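With one protein chain removed, the remaining protein chains of the complex are shown where they sit.
Chain nomenclature is as follows: A, B and C, assigned in order of appearance, with residue numbering initiated at 1 for each chain independently.
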Amino acid sequence: MKKHLFVISALIIVLSLVTACAGQPAAEPAQQGEQPAAAFKAGLLAPGPVNDGGWNQTAYEALKRMETELGAEISYVEVEMSPAAFEKAFRDFADQGYQFILGHGNEFTDAAVAVAPDYPNTFFFLSSSRFYDPSVPNVIGLNSDSSQPCYIFGYIAAKMGTGAGLIGGMEIPPISESFTGFINGAHAVNPNFPVQVTYLGNWTDTAAAKEASISYIDGGANFLLGNADFAGNGVYQAMLEKNVYGFGMFGDNTEKAPQQVLANYILDYGAGLVGLAAEVKAGTFKPTGNIEFGLADEDVIYIVYNENAATPVPQELRDEVAALYAKINSGEIDTLAPVK
Amino acid sequence: MDFVSIKKRLLKFSRSAWTPFAAIPIALGIGAILLLIAGYDPIQAYAAMWQGAFKDRTAITEVLIKATPLIFIGAGLAVAFRCSIWNIGAEGQFYAGAVAATAVGIYLGDLPRFLLVPLVLFAGASSGALWGMLAAFLKNRFGANEVVTTIMLNYIAIFITGWLVTGPMIETEGLFAQTAKISQNAWLWRFLPPTRLHTGFILALVLAIVLYIIIFKTSLGYTIRAVGINPDAARYAGINVKRKVLLAMAISGGAAGLGGAVEVAAISYRLYQLISPGYGFDGIAVSLLVNNNPLGVIFSGILFGALRSGAEVMQMNAKVPSVLVFLIQGLVVLSVVAFGVYSYVSKEKEE
Amino acid sequence: MDLLPSILFLQSILAATWRMATPILYAAVGEVFSEKAGVINIGLEGVMLIGAFSAYSVAFESGSLWLGLLVGILAGILSGLIFAFFTITIKANQIVVGAAFNMIGLGITGFLYRSMYAVSPVPLGLKTFPSLEFPFLSSIPFFGEVLFKHNIMVYGTLLLVPVATFVLYKTAFGLSIRAVGEHPKAADTVGVNVLRMRYVSVMIGTALAAVGGAFLVLAYADQFVEGIVSGRGFIALAVVVFGRWKPWGAFWSSLLFGIFYALQLRIQTMPDVNIPYQFLQALPYLATLLVLVGFNKRRVQAPKTLGVPYK
Partner (left out) sequence: MEDSMPKNNDSQTILRMEEIHKSFPGGVLANRGVNLEVSQGEIHCLLGENGAGKTVLMSVLYGLYKPEAGSIYYKNEKFDVHNPKDAIQNRIGMVHQHFMLVETLSVAENIILGQYKPWKVLNNLEPVIKMIRQMSKDYGLNVDPTSLVQDLSVGEQQRVEILKALYHGADLLILDEPTAVLTPQESEHLLDFLRQLADKGLTIVFITHKLEEVMQISDRVTILRDGKTIATVKTKETNPRELAKMMVGREVLMDLNKKEKQPGKMIFSVKNLSVKDERGLPAVRNFSFDVYEREVVGIAGVSGNGQSELALALAGLMDSEFDSIILNDILITKCDLTRLNQLGMAHIPEDRQKMGLILPFSVSENFIAETFNDRPFSKFGFLQFKTIKNYSQSLVKKFSIRVGDVDEEIAHLSGGNQQKVVVARELDRRPKFLLVNQPTRGIDIGATEFVRQQIIAERDGGAAILLISTDLEEIFALSDRILVMFEGQIMGEVSPNPDMIEQVGLLMAGKTIESAL
């Protein structure tokens, strides 16, 4: 029977080797050695894989910028999606002297509020949150208002298209607010412009996202907007295959459908965060309220047109859009107005 | 009891108890090879993992907190599996429990603590039990295979939860997909401040012990085991097999539902769309790992809790993707299986 | 309601049905082989992930979809070999090993994907199998869209199901498989090598599950993401039971699941439908449950020794 055991172990090892040898490791080896004691440390709690080409990746890239621009020691953890795990992760960072910790989603709020009083010298930032409470001054909500660029997208879609489909992963604010903006934008052009929302119920089912896109196309829509992390890839793919238009979310997604993506909404979270992080590092950060990023923060949230699209957004329309910017920034247009 | 039989029992117990732990090095070893190949330093990775799980009192309590839902679910599943009911639906039953507990915790929030806490727990347990009994009913009444029905019921429970927290039970209309916090009167006591260790963990231990006693020391457990081994013989002995199936699913679902209630009442204080990161599926392995012994579930639950807890620090400090922990969990199970065969054969040789 | 929109609606649903059913069908037909021989593999989800990842990484590195598919199948076979070793040779509980495989599949593919493609600067998309255009046929109204505009792997199921049926019911090999799951000792006494038959059946099962996973990355979505299988392995298990352990049964029941899935996605796109979308999402699962209950009157038994190791 010992022979059996040996065979088992051998088999498992062989499997591991075979599978592992399929490709070269691309990851850099873990960093050895300690930084100087006073090093500035920034940590990230990501609710999903940081290579999702969407929401989580924006945060990861912001973290990378802190590393290159501020020399910060960075680290991230993809937390198990259970409230039980959040507090521990915050504490693990804070215990190790991280001064800047970003919980990348509103779901981290309760945990941050619970932990923050024990670590007064650490700042806990929360993405997609409007949290501010003077009694826990070191927890600060950061809201990047996706509804504003999406308002523009909706406007463009209604001007250029016959109908639009919006595909979301799950119904959470970063998703639903962006859709609200899109619908408001579209309805500003034409209150009867057909636009609907589909939720997949998960972040991983690329195939279902693609299928949802196709069902919009079959229904007559020729504009798509996906906001579903990993699964969002399926939306770009549908654009490419069925040759309908769409927009890129959170980063430059042109490559996924080079002729179909008319414009990308870039969330350069880093541009917003590096400044904050620099203040935290310098010890000069004095929060007075939650922080909102919008189109007004031109280096954080902006739209890039794709000049190589099959039908680039025409200049007249771009001019109209430019006018919209001003109205949005001034508050004249409420992109988050309740949808009728 | 004579000395020989005591020795025999001790030997038997140690055999069943040590296998999961002996299996860990094997699983970690294979993981280490994979880490090396992928260009990581396994020693650093595992050191970080160990640190994350056991570096101080807080870390250890966090492991226990993570183990709590696994113990609830695993101990319940042990009963179902002993009855040969393949309940893959603990995930859905956990959700059902969390939903009911939250509802009670919010809408009956004015009740005094000594009433509300038991009520919240009771609501969770009974809701989970009912969700489990639905599968048992379909099996008894229509002969529907419980593996299939429980999988389907998982999805349905999760979607219903999603609807509740984005619709009827949402805290603020149009805002975050979460319910309001449950009343403070429903919170479980965190008895070891500043850690978060809560009475729910104690409850999990008690439940595991109680289920152990039920299974192995009572006439009820006798019937459940009999049905699981040989339903024909059980019927012959006057046992109502369908009723036991219903009961086993009720216990199993009830335990999972109680786990969901404790998670809400002790940790999250409110309901989210994804209240469970797959505890129901981990619980299957937790129970099977110790041969469906509710007492053993305490150990395997803590083991899995430690792996999970450590994995996050491993990612934080050694930059190793935490998904690796799933692989290690799977390998632990397979190694235990292999060890089980080994000890079985060596036992035969002895005799 | 106009006739034309409703026809288009139906066309859209039916065209999607087959696509959505395909990955489930591959895995389910494979599982039919495995279960017919008496081995239940609840680790399909994990095996599909392994198949998807292997196929993707090889196709991505080599640029050849077919090579990717081949390696995916090999990875599936290798997984099957290990599964069979534990369940057949060691005689471990099949549910236990299956549960372990689900964890291993998720862990190993996630880990390797991170290690190999973490935050990649290059686009990770593949050029997937294109939709085929058949002269004349593809341009038939309605049917052209529903039946004649799919990619090669979707059409593969048309080959798969008859071939699987033929193998199971018209060859000596299939006869042995059916005997081995029903009464292994009887098969043994007439010279059928029970263990070998079970090994082969399990490996057919995992190979096809891997094809189902590979379909997702080679012919549906264009890249691997963690957890891309999204529960299809579990659905395949249900489909096998619902399809009464027959390839054609699996075909029709996975289509049934596909049609409800396609339907729920389309209802979500319709304006003026006020059903909460979560209920629509639950529809395919609810339908499977109800049909399973409703259809179960004429009971077809599982293979008699399903889950029981031999000797």
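The rule is short, and it goes like this: contacts are C-beta pairs under 8 Å (C-beta built on N, C-alpha and C of every residue); 3 or more make two chains touch, one makes a residue touch a chain.
Because the structure is a prediction, the values reported are computed rather than measured.
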{"item": "Contact list for the unshown chain, restricted to visible chains", "value": "B, C"}
{"item": "Residue of C:A84, C:I104 or C:V192 in touch with the missing chain, whole complex considered", "value": "C:V192"}
{"item": "Hidden partner chain, touching residue among B:P112, B:P193 or B:G238", "value": "B:G238"}
{"item": "Positions on chain B contacted by the hidden chain, ascending", "value": "217-220, 222-223, 225-226, 229-230, 232-238, 348, 351"}
{"item": "For chain C, the residues touching the chain missing from this view", "value": "170-173, 175-176, 178-179, 182-183, 185-193"}
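Here, only the chains that are shown with their structure count from here on.
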{"item": "Contact graph of the chains (line, ring, star, complete, other)", "value": "complete"}
{"item": "Chain at maximum distance from chain B, centres defined as averaged CA atoms", "value": "A"}
{"item": "Whole-Å gap between the CA centroids of chain B and chain C", "value": "29"}
{"item": "Multi-partner residues of chain C (at least 2 other chains)", "value": "86, 90, 108, 110, 112, 114-115, 118, 226, 278, 281"}
{"item": "Junction residues of chain A, two or more chains touched", "value": "4, 8, 12, 16, 20, 25, 27, 201"}
{"item": "Chain B partner contacts - residues on chain A that touch it in the complex", "value": "1-2, 4-5, 8-9, 12-13, 16-17, 20-21, 25, 27-32, 43, 75-85, 87-89, 91-93, 96, 106-107, 110, 118, 170-173, 176, 201, 338"}
{"item": "Chain B residues touching chain C - in the complex, by the definition given at the top", "value": "34, 38-39, 86, 88, 138, 142-145, 147-149, 151-153, 155-156, 159-160, 162-163, 166-167, 281, 284-285, 288, 321, 323-331, 333-334, 337-338, 340-341"}
{"item": "In the complex with chain A, residue positions of chain C that touch it", "value": "8-9, 11-12, 15-16, 19-20, 23, 50, 54, 57-58, 61, 71, 75, 78-79, 81-82, 85-86, 90, 108, 110, 112, 114-120, 123, 125, 128, 131, 216, 220-223, 225-228, 230, 261-262, 265-266, 268-271, 277-278, 281"}
